[in-house]
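For this depiction, one protein chain was excluded, whereas all remaining protein chains were kept in their positions.
Up next is subunit A:
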Amino acid sequence: MSTTGTTGATPASDTGTGTTRVKRGMAEMLKGGVIMDVVTPEQAKIAEDAGAVAVMALERVPADIRAQGGVSRMSDPDMIDGIINTVSIPVMAKARIGHFVEAQVLQSLGVDYIDESEVLTPADYSNHIDKWAFTVPFVCGATNLGEALRRITEGAAMIRSKGEAGTGDVSNATTHMRQIRAEIRRLQNLPEDELYVAAKELQAPYDLVAEVARAGKLPVVLFTAGGIATPADAAMMMQLGAEGVFVGSGIFKSGNPAQRAEAIVKATTFYDDPDVIAKVSRGLGEAMVGINVDEIPQPHRLAERGW
């Protein structure tokens, strides 16, 4: 088990399973890839064949959670087993914020990564899961740098910008990615004696803030999520500094999931080559219909869950 301290700063060498390095390293291997939301083994297979670097198992995609309402929870273990048995790529699954027992169940099922996700209904409005207590690594959402660093302090081994899930509207993903990157750049430009106050303002531990200021990046991989629906959306987020992409409702709520999934994978690899993006964007059929984030009443915005 990991013996890493509680600040979340990068540790020295360790041995055994569940170390910080194997948790964070797993996310490094996913870089430049696309992680796709799936609700059935059949969808998982389509995602794997299309070149997904991992699949995210959940009960309903965010667009349906939004449309149907009600409490949203971890998936049925049988469904997760079915997905694990169908694909050879990593399988991630979502637990509710603060629901450490859902996380224990997911670890026991053998999922490769747990997403402590604002897309599900939070189980605790004060505390997130103590992620150091697990062998399986966690990814968490963040809208800004302070939030990202608090999640890393709790043991998150990967961060995704939240965006606004289930909308097909990329604007919030853009806002959150720009925000995180801008705050990192600001830290890089601060003199060392101002980092103490910066840590206070970010509500994050000083050691971690100092590490980010030195390195100019988070100590864990930063993906993007929430509203990505087209190859161009994915490529834009990569150009804005994302290291990979989560696509939720955008694939299986579109006209031709297999083709769109493959196109988003290609656009993520060639995110800086407009000719490739143009080519893969042709003939994809209908994108998901989408909802403008502006039209969603504040209390129904998922990005505001988690703190």
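Structure notes:
In this text, a residue touches a chain if its C-beta (ideal position, glycine included) is under 8 Å from a C-beta of that chain, and two chains touch if they have at least 3 such contacts; residues count from 1.
FYI, contacts and distances are computed from a predicted model.
Missing chain, UniProt protein name, picked from "Monovalent cation/H+ antiporter subunit A", "Pyridoxal 5'-phosphate synthase subunit PdxT", "Anti-anti-sigma factor" or "Response regulatory domain-containing protein": "Pyridoxal 5'-phosphate synthase subunit PdxT". From the options A:38, A:58, A:80 or A:136, the residue with contact to the unseen chain in the full assembly is A:136. From the options A:32, A:82, A:241 or A:290, the residue with contact to the chain not on display is A:32.
Contact residues of subunit A toward the unshown chain are 13-19, 21-22, 25-26, 28-33, 48, 51-54, 87-90, 107, 110-113, 135-137, 265-266, 269-270.
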